[in-house]
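A single protein chain has been removed from this complex, and every other one stays in its place.
Right after this comes subunit A.
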Amino acid sequence: MTKPEPQQLDPGTPLAHAWRNMPDVRGHFGPYGGRFVAETLMAPLDELADAYETARNDPAFMAALDKDLADYVGRPTPIYHAERLSKKAGGAQIWFKREDLNHTGAHKINNTIGQALLAARMGKTRIIAETGAGQHGVATATVAARLGLECVVFMGSEDMRRQATNVYRMRLLGAEVRPVESGSKTLKDAMNEALRDWVAHVDDTFYIIGTVAGPHPYPAMVRDFQAVIGRESRRQMLERLDRLPDALVACVGGGSNAIGMFYPFLDDEQVHIYGVEAGGDGLATGRHAAPLSAGRSGVLHGNRTYLMQDDNGQISGTHSVSAGLDYPGVGPEHSWLKDIGRAHYVDITDTEALEAFHECTRIEGIMPALESAHAVAYAKKLAATMRPDQVVLVNMSGRGDKDMSSVAEAAGESL
């Protein structure tokens, strides 16, 4: 296996920082990442890493991906100046990268398109995926339907209750949604179950992981597929404003939309980077999903990273109003960016996220996913501390239609 080369960058992008060469050949981002799995998965992961390495260097594969991103996903997505929100914040100008306008309503499909093309190229006939909020499950079921692949999505039974509409969408798309009853019945348990299924069906099955976590090569591969967000954003900012943003803000659960936005800007050291974790009821209560803000290094789901865990090394239960952020780990590249200080990680509580959801909906006519509402909430706080000639670019990672029942429940209403 050869060392991954940096992605193709837009002209003018400065090169050659250490972070461009991450991960190393075994998938390490500094001390994080790697491949911690049962022996049965080592060979399939090698096979995947090799297939991905070949595909990404194959112009025909990349051309097929670009074509799908344009014609099927609807890329490029626009950037949008949220003028009224900016005025309310009373500081910097807030812009949104409109990933909510992608087909299926979130950034997730950037990655599932790429992995599904890879699966087909590898001759796999069955796709599995884990999902929390259901956005990755829907994005996976969508590409499986399009390519005629069998699709099984693992979803915690608690999340199925919270995201019933997405469960129905997946079924309409022909996927089997398999409820996961083990552990906390949320995203982490769905991932355990998908890994178990993969071990048992490695010959014909491709596991499409939805975030930048998991064993190598997933964190790097998913980042590469999502980096289209940051590449477009960088180019669009230069075209529209003839400058780069002063700050980037994105929500972080596993962290795929965030790393996709951040990665192409890592060399632009004047651009401040903020990842927003789910503060739940507040970090002090322990009821949150903010491993970077309040966790410790450990090993889960095939990689070393910051985790929510107790003193005995057992993974802690998490809480967030947003199912997509309700995960005790985080992509290993975020752990590393935190340690080296290139990105800053902050948290936003359930209440703050819900407030931002309502405000953004009412004054911008854009209904953010509850995940993305965390980023909007922090962007508003951040913008208030900045000058009006400065720019904060928020990744509007998904739309909020799926969250109607959670929002209504929080407001004490029923639909």
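Everything that follows uses one rule, which is that contacts are C-beta pairs under 8 Å (C-beta built on N, C-alpha and C of every residue); 3 or more make two chains touch, one makes a residue touch a chain; residues count from 1.
In this section, contacts and distances are computed from a predicted model.
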Chain not displayed: protein name in its UniProt record ("Fe-S cluster assembly protein SufD", "Tryptophan synthase alpha chain", "4'-phosphopantetheinyl transferase superfamily protein" or "1,2-phenylacetyl-CoA epoxidase subunit A"): "Tryptophan synthase alpha chain"
Residue touching the undisplayed chain, where the options are A:Val199, A:Leu244 or A:Leu283: A:Val199
Omitted-chain contact residue, chosen from A:Leu300, A:Leu325, A:Ile348 or A:Ile366: A:Leu300
Contact residue for the chain not shown (choose from A:Asp242, A:Asp311 or A:Glu413): A:Asp311
Subunit A, residues in touch with the chain not shown (by the definition above): 26, 34-44, 182-183, 188-189, 192, 195-196, 199-203, 298-302, 307, 309, 311-315
